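There's a structure below that I have some questions on.
A protein chain is absent from this complex, but the other protein chains hold their places.
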Amino acid sequence: MAAEARAEQTPVAIVMGSQSDWATMRHAAETLAALGVGHEARIVSAHRTPDRLVAFAKSAKADGFKVVIAGAGGAAHLPGMVAAMTPLPVFGVPVQSHTLSGLDSLLSIVQMPGGVPVGTLAIGKAGAINAALIAASVLALSDEPLAERLDAWRATQTGGVAETPVSEG
Amino acid sequence: MAAEARAEQTPVAIVMGSQSDWATMRHAAETLAALGVGHEARIVSAHRTPDRLVAFAKSAKADGFKVVIAGAGGAAHLPGMVAAMTPLPVFGVPVQSHTLSGLDSLLSIVQMPGGVPVGTLAIGKAGAINAALIAASVLALSDEPLAERLDAWRATQTGGVAETPVSEG
Amino acid sequence: MAAEARAEQTPVAIVMGSQSDWATMRHAAETLAALGVGHEARIVSAHRTPDRLVAFAKSAKADGFKVVIAGAGGAAHLPGMVAAMTPLPVFGVPVQSHTLSGLDSLLSIVQMPGGVPVGTLAIGKAGAINAALIAASVLALSDEPLAERLDAWRATQTGGVAETPVSEG
Amino acid sequence: MAAEARAEQTPVAIVMGSQSDWATMRHAAETLAALGVGHEARIVSAHRTPDRLVAFAKSAKADGFKVVIAGAGGAAHLPGMVAAMTPLPVFGVPVQSHTLSGLDSLLSIVQMPGGVPVGTLAIGKAGAINAALIAASVLALSDEPLAERLDAWRATQTGGVAETPVSEG
Amino acid sequence: MAAEARAEQTPVAIVMGSQSDWATMRHAAETLAALGVGHEARIVSAHRTPDRLVAFAKSAKADGFKVVIAGAGGAAHLPGMVAAMTPLPVFGVPVQSHTLSGLDSLLSIVQMPGGVPVGTLAIGKAGAINAALIAASVLALSDEPLAERLDAWRATQTGGVAETPVSEG
Amino acid sequence: MAAEARAEQTPVAIVMGSQSDWATMRHAAETLAALGVGHEARIVSAHRTPDRLVAFAKSAKADGFKVVIAGAGGAAHLPGMVAAMTPLPVFGVPVQSHTLSGLDSLLSIVQMPGGVPVGTLAIGKAGAINAALIAASVLALSDEPLAERLDAWRATQTGGVAETPVSEG
Amino acid sequence: MAAEARAEQTPVAIVMGSQSDWATMRHAAETLAALGVGHEARIVSAHRTPDRLVAFAKSAKADGFKVVIAGAGGAAHLPGMVAAMTPLPVFGVPVQSHTLSGLDSLLSIVQMPGGVPVGTLAIGKAGAINAALIAASVLALSDEPLAERLDAWRATQTGGVAETPVSEG
Partner (left out) sequence: MAAEARAEQTPVAIVMGSQSDWATMRHAAETLAALGVGHEARIVSAHRTPDRLVAFAKSAKADGFKVVIAGAGGAAHLPGMVAAMTPLPVFGVPVQSHTLSGLDSLLSIVQMPGGVPVGTLAIGKAGAINAALIAASVLALSDEPLAERLDAWRATQTGGVAETPVSEG
């Protein structure tokens, strides 16, 4: 796809360290789809495919992406390494790990040194949804129709909160 | 200031829970200044000035801000509560706390439920610097001169890394 | 309901961040019911329904409530934000979270800054039961029959502890 | 002092595990004093003076106290053991420990089993101040002048938050 | 049973905070039985039966016990409170808690202040077995036949470790 | 086996604290097998078979081993004690523990004092695989065919990473 | 010294991993001295002097010791390895570490597998004092004069707790 076309149609790249992260990261894709934000999902392993990482990160802007969402678990280096090689805003999703419940993923992503930021979301599914929402809010700054769709999405969310809890069977 | 004027001149609001957070948050202000990004710093305590919080968050977009940076420590509710009341992207800085080194601040900010995102940066000074940088990268998506200044800033940062360590003292 | 009538009949408000918290918070309701303490359970999401939060918290006292029990999980802001907007005593219940077992919920609720207190109970079901019991002990200070019911409840609890353990099935 | 007289004049008992806790717990005493709430501070070590603990806790209500504030550090058993032996509301303050920064104190106090509640505040000075404030809010339920003093205290606190941060020398 | 008779026949008391702790603590009983060490298991809740706690701890030595094993979970106060009221050696077993995996139990038991010791074992079943073994090693100091049984038990344990692992299933 | 023969055929010893660790450690064995690196797996419990530990560690080099992989859980002393008694490089695998998810295993292995190193890998299966890989990389320094097999293994790993995630049923 | 003579005069061995642990462990020695319990302090590094470890642990009983107190920090293997090689009761003191405040020391000592117990005390100075006290309580089981000295020590401790806190400085 030409970069210009993509900028219109696919402003968000969703990258993840492995196929197993997709169970978490698909919630980012689904949320973007619900908001009408184009996106592309790829597997880019910082550790197993470092060349793919460099190629992706260095060309992400030229390829027309505007925002990158990166999810990884354990010693999660993908979000920070992408952020090291692109001027685009990068949002990180700590995938819940088997052994330490994602605390390792969280600290590996959020504790970046001054100079290279990763905007980090919550561990797991909530974080994947929220990465999509903050990416949309960034794009909405210069896309009024998206801003309206996002407002509508938030209003629906607010409206969907029942007044009282109900016991479940 | 009129909202339109501000949008041009002061796109970033920096809010913090108390005067004591300024020692950390001034690094966000200084980094934005170095990048030529207008900003305004205010104290907005979620707990001690909840009305000010509501007023600030609900009018932030209408007031012309485009991005909010919020820093707080301990049971740090400011970033999340701002995010609950504005469609703007919100970046959170966990201020290092006395007792638990900012782990409480970090978890209070980053573990937001699906639906209301806060892009969270590292604990302390590094996080404050990075909140400014990610805010700048967001604004740079539609501000080419800023994108160039940000690229230059990053290039300077890269160029400033010495090849070999030197012993001190 | 008129505030005066409620003060007699429904002195305790139980609020929670979402329907899913009810599995925990219903133990507070059931304990209050066992003690003959009137209560009302509502869903008030700090993040998804901030206006409802403000409306609830600001009018809680005028509406005749005397004590608020608030439960939430993850970046749990509900108890602290209610406490910021009501002079009533607020008791917080950290709901066990998926990823970090409620440690995030606990720190988000208990580590309030000096000036705005939340009396925090244990993570999960035990905390919900205990929020009801401490609320009852507060009300019992000026309600002698309740004090007697609470004493009886505690005596029954003490009497129900077997002398020796028995092996099970 | 006769119990009736104390109920009027000294409704709050502040107990702590050792002299060294006073550096923290005096902030509870000072806050109560600022609010015009009578109180008495005692050292009651659960471990070194268990008889004193039993005597204090069992007679606290008969002695005219209405609320107990208990502070301790490390394996902090004082708040929970007092709560086991009095029907009065007990508020716990985790004193910051040398080795684990008060995380041990916090968990030892807050994680009470269902049946015996301790309303737990933040670790350290903030928690001591807040124990006083929540005790005052409990007493204010049946003491209108105190309710007014507490409202005034909170208003002063709100009014004292500056609009903008200032750099310090 | 007369104290003297017990000292011969039942030197170890196993106390636990609730029936649910028996699933863990029965491993202490079974290990003592395997070593031919008399013991008695009781439920003594520090929080729900404080009088029973005081009665047990204060008379444990006079009742002929020589060692106390105490198990509890969460804000686990039983071992430390027993240790506060008996000169006998007390060994504590942190029962694994639902929410924090026994880290709360461990810190509540092990972090005793200088002056009142609890010899703490591992969280859960391993700790219960080991409490029995260390109790036996204490008793074996003045009971040569027990010392021989303990040596035999250890030799059997050593001998039971296979040289090479085998695949299962 | 003679030491010289072993050095050719079985350069890696895999030791573990108990049969139950084999579920984790067999991944080290399988990875070495895939790389054509000879190895021998043994159970050596630091705590239950200390003589076997001493015998193994002291003779490991003379027996012809070149690298030791040691896995253990909980208070995991095996890797460090082997390292104390052999000049060979020792790699440690923290086996995931029941109660603390392997955080105890990790800290017990990695936090060795200056003077006696253990190269520590990740908790659980990933760590066992990686212990095999780093052992192979050490041996490959003087074994060109192995270096080529390792390169091929890594290339296969890289090639096996799909470009895009696929949803699973 | 002959073993029999030592059993009378020096029943407690205090071992520690390095000279730097003495700042903590001397509190064990001083407490034993105050109680009139003979003891000997030695440096035995599990990692740097494994032969000394084996020699000490294997002969501790034959040398006339009755109880071993072992202190170490970081990946603290000394207490557990001594316990693996002696039938005597072993008490462990986690020395506070530079980086992780002794949490690593604590978990490395307390989380022993079922079969080899270490009675673990608190991190740091409090733990060293308490190791001495529990050792004394063990010896007092068959040493009535020591039991009386220990009772007196405890009574003095209880008597030394002031009734009310005093402000300092």
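Some notes on this structure:
Each chain carries a letter (A, B, C, D, E, F and G) given by its place in the written order, and its residues are counted from 1.
In this section, contacts are C-beta pairs under 8 Å (C-beta built on N, C-alpha and C of every residue); 3 or more make two chains touch, one makes a residue touch a chain.
Everything numeric in this text was worked out from a predicted model, so none of it was measured.
The chain that is not drawn here is touched, among residues A:Met25, A:Ile69, A:Leu107 or A:Ala136, by A:Leu107.
Interface note for the absent chain: among F:Thr10, F:Thr49, F:Thr99 or F:Asn130, the touching residue is F:Asn130.
Annotation: of A:Val12, A:Ile43 or A:Ala83, A:Ala83 touches the absent chain (contact as defined above). If you put the hidden chain back, the residue from F:Ala62, F:Leu141 or F:Val166 that touches it is F:Leu141.
By the touch criterion stated above, the residues of chain F touching the omitted chain are 27, 66, 87-91, 106, 110-123, 125-126, 129-131, 133-134, 137-138, 140-142, 147, 150-151, 154, 157. Across the interface with the omitted chain, chain G contributes residues 16, 18-19, 21-23, 25-26, 41-43, 45, 48-49, 52, 74-75, 98-101. Of the residues in chain A, those that touch the hidden partner chain are 17-18, 46-48, 50, 54, 73-75, 77, 80-81, 83-85, 97, 99-100, 103-104, 107-113, 115-116.
The criterion applied here is as follows: only the chains that are shown with their structure count from here on.
Chain geometry summary: the mean Cα position of chain B and that of chain G are 50 Å apart. A straight line joining the Cα centres of chain C and chain G is 44 Å long.
Rounded to a whole number, the gap between the C-alpha centres of chain A and chain B is 19 angstrom.
Residue positions of chain G touching 2 or more other chains, listed in rising order: 103, 110-113, 115-116, 118, 122-123, 126, 157.
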